[in-house]
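Notes to accompany the following structure.
One protein chain omitted, others in place.
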Amino acid sequence: MFWMIIFLPLLGALVNGLLVRNKVPKTLSHVIGAAALIGAFFCALAVYIPFMAGGGKQQIIIGMDWLRAGSFEAPFHFILDRLSGMMMLIVTGIGSLIHIYAGGYMHEEKETWRFFSYLNLFVFMMLLLVFGDNMLVMFIGWEGVGLCSYLLIGYWYESDANAAAGMKAFLVNRIGDIGFLIGIFLTYKYFGTVSFSELKDMVFGNGVTPVQLEAVSWITLALFIGACGKSAQLPLYVWLPDAMAGPTPVSALIHAATMVTAGIYMMTRLSFLYYLAPDTQVIVAAVGAATALFAATIALVQNDIKKVLAYSTVSQLGYMVLACGVGAFSGGVFHLFTHACFKALLFLGAGSVIVAMHHKQDMREMGGLKKYMPITHVVMLIGVLAIIGFPGLSGFFSKDEILWKAWIGGGPVIWLMGALAALCTAFYMVRLLMLTFYGPNRSDHHTREHLHETSVVMWGPLTILALLSVFVGYLNVPHVIPFPVHQLFDHYLAPVVEMPEIAKQNWTHLTATYPASLEFLLMGISVLGMFLSSAFAISLYGKGPSPLAKRMAERFSGIHELLENKYWIDEIYDAYIVKPLAEMSHFMWKVIDVMIIDGIVNGVGQACTLIGGLASFRMSGSIHRHAMVLVIGLLCMLTVLIF
Amino acid sequence: MTELLVFHALAGLITLCSIMVVASRNPVTSAVFLVVDLFCVAGLYAQMDAHFVAAIQVLVYAGAIVVLFMFVIMLLNLEPETMQGFRVSAPEVGILLVTIVGFIGVAVTMVLGGPSGANGGMTPEVIEQAGGNTFAVGMVLFTRYLWPFELASILILLAIVASVVIAKKDKPAAKDGAVAGKRSLTNGAR
Amino acid sequence: MEFLNSHILSFLTFVPLVAAAVVLATPNLALARWVSMGGAIVAFLASLHLWANFDGKTAGLQFTESYEWIPQFGIKFIMGLDGLSLLLVMLTTILTPLILLSLWNVDEKRQKAFLALFMSLECGMLGSLLAFDMVFFYLFWEAMLIPMYFIIGIWGGKNRVYATTKFIIYTVVGSLFMLVAAIALYILHYQQTGQWSTSLLDLYRTQPLYETQLWLFAAFALAFAIKVPMFPFHTWLPDAHTEAPTAGSVILAGVLLKLGTYGFLRFAIPLFPQAVATFAPFLMTLGVIGIIYGALTAWMQKDAKKMVAYSSVSHLGFVVIGCLALVGGGAAISTEALTGAVYQMINHGVSTGALFFLVGVIYERRHTRMLADFGGIAKVMPWFATMLIIATLSSVGLPGTGGFVGEFLILLGTFQSSPLAGALASLGVLLGAIYMLTLCRKILFGPLDKDENKVLKDLSPREFAYLVPLAVLAIVMGVFPNYFLDKSRASIEHLAKNYRNYRIVAVSGDLVPEVKRTAAVQKDGP
Amino acid sequence: MVPVDMYLVLATVMFTCGIVGIMARRNLIMVLMSIELMLNAVNIVFVAASRAVNNLDGQIMVFFIITVAACEAAVGLAMVIALYRKYGRIDTNFLRMLRG
Partner (left out) sequence: MNFSFPTLTREFYLAALPVLILCFGSIVAMLQAVFKSVGGVGSITVVMLGSLVAALAASIFLMPGVETFYLEGAYLAGALSQFGQISILVISIVVCLLFRETFLSKAFYRGEIAALFMMVVAGMLVMVSSEDLITLFVGLELSSIGLYALVGYLHPTRRSQEGAIKYFVLGSFAAALLLFGFGLLYAATGSMRMSTIVEALPKLADHHWVRLGIVFSLAGLGFKLALAPFHLWAPDTYEAAPTGITAFMATTVKVMILIVTMRLFASGLAPVYDAWATGLTFLAMVSMILGNIMAMVQSSLKRMLAYSSIAHSGYMAIAVCALGGQAGAFPVAAIMYYLIAYSVITLGAFAILMWLESEGNDNLLLDDLAGLAKTHPWASFGMTVLMFSFAGMPPTAGFMGKFFVFNAALSSQLYGLVLIGVIGSSISLFYYLRVIVKMYMSEPVKVAAPLSPLRSPIITGVIVVALALTILLGTVLPGPVMKSMGKASSEVATGHH
């Protein structure tokens, strides 16, 4: 049954990608793709329920021998524990919903077989990533999902921009992958194994030597670079906004719910190492907080509905990384879970809007869609409320836990950054909602005529996701809030994110008890801020972009421009990294290769010819000249031998 | 003492004549100096008790070779413009000077070398006892060096044939090689 | 059959040569095609036989043959097979029929000669992989150049004469130095043992002084570095590849280049361990430069073939550092890198071979290889796109393809022995992706705006037939690497063990090689 | 008795004259005569050496050298005649067709 989880998506991918291709109606492609995922989801359930019934103990599922060289071993062994079990449910569950939805979204496309094949392949790779018991198998999935992301972003390859965006995603991810690889190398060098379970046994069993402890800082840092690439953290986040060029279901599944959370997943899987490296953790927390705030500010002024969501994703991922950085891995994973639900919901909702708007994505041309798309409006409203942390919805619980842990684990500065990011989140999400669904409709006549609610294939999954977005938060209710069960999720994940004995001295603040009043105070501040900033957003955009918004943009034109241009990060990268590299390459080719090396090679030949020509011209001809050469040769020999 | 005097006189004459051979504008003059030169060398041989060699030097060299040269010079009846003397460019003069200096070095080296003291046993006394230089040379030549001597005859034959082939007139129109060959034998340079 | 069994290696080597001779004698091209294909397939079957019967558990030579040739000089015709050569032999015998298949539709006046040359090239390659005698190795090594010289020179592009002359002169200059060093070693062996022998197994036991080793190794390394080619001796490669016909490029990239790295493993390293230790940092540096330099230069290319050619420089840089990581750095002796290098050789043959095939496919249709002339081809040639993407991914080392296994192991091992080199070489992973994806993007993606491109036909069944095996192989090699590595593990371990023994001696301060260095490959029997 | 090295010096001088003649003169006949000079110089060396080392081989050698000189003169002059007959020129500057 376990194998079916993994291989059903692969089977789907192969059937769609190699066997049927164009030969069947595209509905069948959709059915094959979705069926593979739904099948996998049910298999996952069938595995998960006995697994949890059995106490949820970590299991190693022996696959096959994969790679052995010297003392290095990386077998295809899979790890099934509470973390991967949860992830498999998210991946297959949300994946199934999105697959179903995609059938509607891609209705007008020609080559859906390609789409579903890639999508299924993605799920397969994601499952490999999730289940891999060693870093290398995880890396297969890690790069594999990157590949699928590349292919799917460039799905509409006829547009050059899409192809470029895909390439950018792949390459930026590769930068992170180098970090991941170096992390693997270091792990192998200092621990002699790259298996998660063995590493964990090693750390929890014998502890670590001082040398290993030193190395752990570097290992975790290198791996974090990998996480930065995949989870779109500063400074490697640049690919994610561009990745929105792909079809919206892809954005929902890959660039919001699953793939981008791989970094968080990986860090959680190795939480015992991260606990051992408080230095790295400071960096992780700082990067996470900075990303959260940074991306949120950019999102404030974006007009493309998917771009807003993309920066929002980056920002939310920053939260998760921040959580990991302050040692709240379960908080991070919980946010991952809730975020997967509501962000998928938001993306799919946005997708519905886009379909309705005939693939127009500029929010300035929308407005008032509430009237035309009531269901979508409701689910989007739920999603927005969830993400901004409206009390009682899932985002409230997960975000609040992170902010709380940021305060106790990272200090006021980190907390402040997180809180500010939350304010921004509230503002731009409400802005998105207002601009899209409220106020007057600003689209052109033609588009308006065709505005209508989407089919059940699309809104069906949306409603399921909306329900999830509302309720999953209650899995982890903080102590301070009166509720029958508290911190269910933390307990659930505790065996996975257990702290090694030797690390505990560094993390005493996490286990210490704090007054409930403090937690309430912070919660109150963030809820209040959320309400204020939402109100501000409603006042500015409630009836379409108000004159005040325009005035503000003019008043703070510098900042507005900075934000609108995303801090010019892309341009800076282009000017200071890509261009110089290209110029250097060109120099290498044209100057070093062609001029210097080939110049020397050809020069030797030409020099020989020249010498030969000169010699034959000077030395030959008449007899006396021959005699002279002869005598000079004789004299040379005499000089050598006698004089 | 007399010997030394004679040597120096002959040596001076030889040097002078050699230079004149090379330096004369007119080939006839050169040939005349060559004859004098060869006679002086013959004198030198005689002074060194190499009577047989001195004799053939006079007979063959002065008597045959130089005559041959004179004959050819006369035969060709060279015009003045073909009778050039030195005509060398500046770098060539440089090379000539280097050559001369180099060979002065060779001469100096020879003096530095000195006699080796090898002694083959054919002292003048032994030769005198054996019946004189010519007899002794003959004895060696016709026994020990009989093989090269016989080959020398082939060599001369070869030279004759070669001269014939070389100096033959332009190829006659007739395809009959044998007749032409016979004619060339009679009309050749020799 | 018994005879065939005991002479299987020489049979394998000379079957292609016989086929070449028969091809020349055939009356028409159709027959010539079948004859050459027959020869290639027989060779392939023979190598399959070797694969099946090869015992991967021992490092010793298998299927050995040995005949006296010039007894007074100890020159023997020795053939043998071990784990290092087995994989390359397989690669050669697999690529050859595929290439012949790719030539099936070429109907040119001198095509028969081409086939004959090609088959003799196969003989040369197999010979140099199997020969265990210095002289015979050199003989095959040089003999291999000649067909290649003609293949580029006669059937090449516009600038073919320059390219082929550059190719052969570069290579021969290197191998002349190697010849001299080999002779010097041969004389040393005589001086040490009083026995003339060019058998590699005997030469392994020679113990040159450290200073001598330096010179000899430098000469061998030069020859192999040119063949590989390592920076800065690489400039012949782009020219040769660009001008060569598709079949030539495939075999050049697929097998010929590997003989350089194979040479390092078979000759330079086991013969002169002390010198290797001295030179390794230098060669590693060149290897790393090659990786980065080749990648960056490839990125700038406008000609698809040249781009793939420069990519070979980069990829072979990986193999070189993999070979030398064995000896680099501190006491760590990295078999992983060596394994990776061996694996990467094969994988590069498969992926780059496929890439050249694919470039050939579009060149055949459009008679241009300029990237700017394409764009959006994926629309009209979906299967071509699939194949190109698979080859590209294998080339950039995406996990799940053979390229990953090789590159990963090399980097892993290199990182153990010299972290800086490993880290810098890791950049190659990124840079490789840059140019390969650029290639894909420019050919496959973007708007299909050229009219000539709109009517391109997708792969024909014949093209499928030679591309699919490579694509499948690229993936199978990524998913089941142990299946391949099991055959060569023992040999690799053996090579490393010998070197390790040397290092123990060297580290304990006793550089004078009094400790018997066991032959890197031991042979049972006479 | 005159020391043998004096003869050698004399021979060297004569030899040098011959070499200079070959290098400097443009008339083929003069070149041939220079060669004769050189051969004579060699003869002096042999005869002087023959006396110094008390061995007659040197004189035998001179005999052969004179023979060869005669043969060479004959062949050389034949060449001169052939050249003159055909082209009317015997200066070496005429002989500059083959080069490179």
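Order as written gives the chain letters A, B, C and D; numbering starts at 1 within each chain.
Throughout what follows, contacts are C-beta pairs under 8 Å (C-beta built on N, C-alpha and C of every residue); 3 or more make two chains touch, one makes a residue touch a chain.
Because the structure is a prediction, the values reported are computed rather than measured.
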{"item": "Omitted chain - touching chains that are shown", "value": "A, B, C, D"}
{"item": "Contact with the hidden chain (one of A:107, A:360, A:560 or A:626)", "value": "A:626"}
{"item": "Residue among C:29, C:183, C:380 or C:490 touching the omitted chain", "value": "C:183"}
{"item": "Residue ranges of chain C at the interface with the undisplayed chain", "value": "68-73, 75, 135, 138-139, 142-143, 145-146, 149-150, 153-154, 160-161, 164-165, 168-169, 172-173, 176-177, 179-180, 183-184, 186-187"}
{"item": "Hidden partner interface residues of chain A, rising order", "value": "605, 608-609, 611-613, 615-616, 619-620, 623, 626-627, 629-630, 632-634, 636-638, 640-642"}
{"item": "Residues from chain B at the interface with the omitted partner, ascending", "value": "106, 109-110, 112-113, 115-116, 118-121, 126, 129-130, 136, 139-140, 143-148, 151-152, 154-155, 157-159, 161-162, 164-166, 168, 171-172, 176-182, 184-185"}
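One rule holds for everything that comes next: only the chains that are shown with their structure count from here on.
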{"item": "Gap in Å, rounded to a whole number, between the CA centres of chain B and chain A", "value": "101"}
{"item": "Where chain B and chain C are represented by their mean Cα positions, the distance between them in whole Å", "value": "69"}
{"item": "Distance between chain centroids, defined by C-alpha means - chain A, chain C (Å)", "value": "38"}
{"item": "Shared-contact residues (touching 2 or more other chains) in chain A", "value": "624, 628, 631"}
{"item": "For chain C, residues contacting two or more additional chains", "value": "none"}
{"item": "Chain A partner contacts - residues on chain D that touch it in the complex", "value": "19, 22-26, 31, 92-93, 95-96, 98-100"}
{"item": "Chain D to chain B touching residues, read off their complex", "value": "1-10, 12-21, 23-27, 29-30, 32-34, 36-37, 40, 43-44, 47-48, 50-57, 59-60, 62-64, 66-75, 77-82, 84-86, 89-91"}
{"item": "Chain D partner contacts - residues on chain A that touch it in the complex", "value": "616-617, 620-624, 627-628, 631"}
